[in-house]
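Missing here: one protein chain of the complex. Every other protein chain is in place.
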Amino acid sequence: MRVSRFGVAMAGALAGGMFIGGHALALPEGIETVKVAPPSKDHPLPEIVSGWNFRAPETQALQSDDFENPGFIWVEQGAELWDAVDGSEGKACASCHGDAAESMASVGAEMPKWSEAKGKPINLEQQINACRTERMGAKAWKWESGELLGMTTFVRNQSRGTPVNVQTDGPMKPWFEKGQNLYYARVGQLDLACANCHQDYYGKRIRADLLSQGQSNGFPTYRLKWQKIGSLHRRFKGCMKQVRAKPYKVGSDEFLALELYVNWRGEGLPVEAPAVRQ
Amino acid sequence: MAKSKPRVKVPKKAGKGEVITIKTLISHKMESGLRKDKKGELIPRQIINRFTAKFNGATVFEAEIQPAISANPYLQFNMRAEDSGEFEFIWVDDDGSTYTKKQALSVS
Partner (left out) sequence: MKDMTRRDALSLAAGMAVVAAFPMPTMAAADNAMAEIEQFTGGAEAAQSGRVTLEMPEIAENGNTVPLKVSVDSPMTSDDHVKRVIIVSMGNPRPGVATFRFSPMNGVAEASTRMRLAKTQDVVAVAELSDGSFHMTKTTVKVTIGGCGG
């Protein structure tokens, strides 16, 4: 644990936009803090730290200016789609929801949310597609398609700076527990759980990579590795492949539960979408 | 993303003689021509191969680009503002299509 604490101390120094090695480090545009205190004593982390803290200054710089952040290509595409009429009902998102800056102001920070109609939680991608199929009479967009990524990123970006805050009690409780179990379950040939890297060893290197807390507040995120934006579920799949486990499917109940639990682990961190990571 | 979309960030106003910074970015996968698909066949190269920035018709800056430039190519350069006028930015794709964007600059 001493090693992890060192990581936090380092990250903490960075969080204040301090001078390290003679360079002033700016925070991501639209974000006031990248480190918050855990909301309760029984939280598994001593400090909640955005993935931004764990990246090299060059990667951080890509998120310091919205123009230089390539994730905004998708935000702009989503903004166009917001106003575009599609489907048999002749509606656009804007027909019901008006100005996204107002109607979507905190939506992205509160997903996944309980859906009475579905009898289970629903995340942002699923909610967008539910609107399309049930209200617009349009086809659901494919997961990881340019359209769904664009709309998800655009809607989540409306909540940028808003602290993550998900419901975990009531009907959400069994889903929260399911996600928690998945987080601590060792899987794959490498026999690793999420917690082994992102709770026990964040701030430490795994080969050439600096491990983060695996926070979700930046998703959808522009990853340099992908050279495009991607969903949280795509990242989950990547992690599972890296521990040589058979990944669950994007949009599956397992990833939905894990998304809820991981979002809860980052409660209080402002939404950064679209973040830029390595 | 099917169609490429250019973005530019240029100040709208500048003082005479001021050196301004121009930032440009275009959405493009920049397929290198060196990657293989799942069948093991080479994916044909398709990149933005040229970028030109003109001001009142005169070429200010030009870049010939190779596949080693990252996806969603970013280019930043400068210009000394002497007169008011209009920028024209042109990106040329391997497939022959061009993308353009214009923006006015007022110099006082």
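For reference, chains read A and B in written order, and residue numbers begin at 1 within each chain.
In the analysis below, contacts are C-beta pairs under 8 Å (C-beta built on N, C-alpha and C of every residue); 3 or more make two chains touch, one makes a residue touch a chain.
If you're wondering where the values come from, they're calculated on a predicted model, not measured in any experiment.
Colleague: If the full complex is used, which shown chains touch the chain that is missing here?
Modeller: Every shown chain touched by the left-out chain: A, B.
Colleague: Just name the one of A:Cys239, A:Leu258 or A:Ala275 that touches the chain not displayed here.
Modeller: Touches the omitted chain: A:Cys239.
Colleague: Could you please point out the subunit A residues that touch the chain left off the display?
Modeller: Where subunit A meets the chain not shown: residues 55-59, 61-62, 205-209, 211, 223-225, 227, 238-239, 242, 278.
Colleague: Could I get the residues of subunit B that touch the absent chain, sorted low to high?
Modeller: Contacting residues on subunit B, toward the hidden partner: 19, 32, 34, 55, 58-71, 73-80, 82.
Here, only the chains that are shown with their structure count from here on.
Colleague: Please tell me the distance, in whole Å, between the geometric centres of subunit A and subunit B computed from their C-alpha atoms.
Modeller: Inter-chain centre distance comes to 30 Å.
Colleague: For subunit A, which residues count as touching subunit B in their complex?
Modeller: Within the complex, subunit A touches subunit B at residues 67-68, 70, 72-73, 76-77, 146, 227-228.
Colleague: Where on subunit B is subunit A touching in the complex?
Modeller: Spelled out, the residues of subunit B in touch with subunit A are 1-2, 5, 7, 9, 23, 25, 27, 29-30, 70-72, 74.
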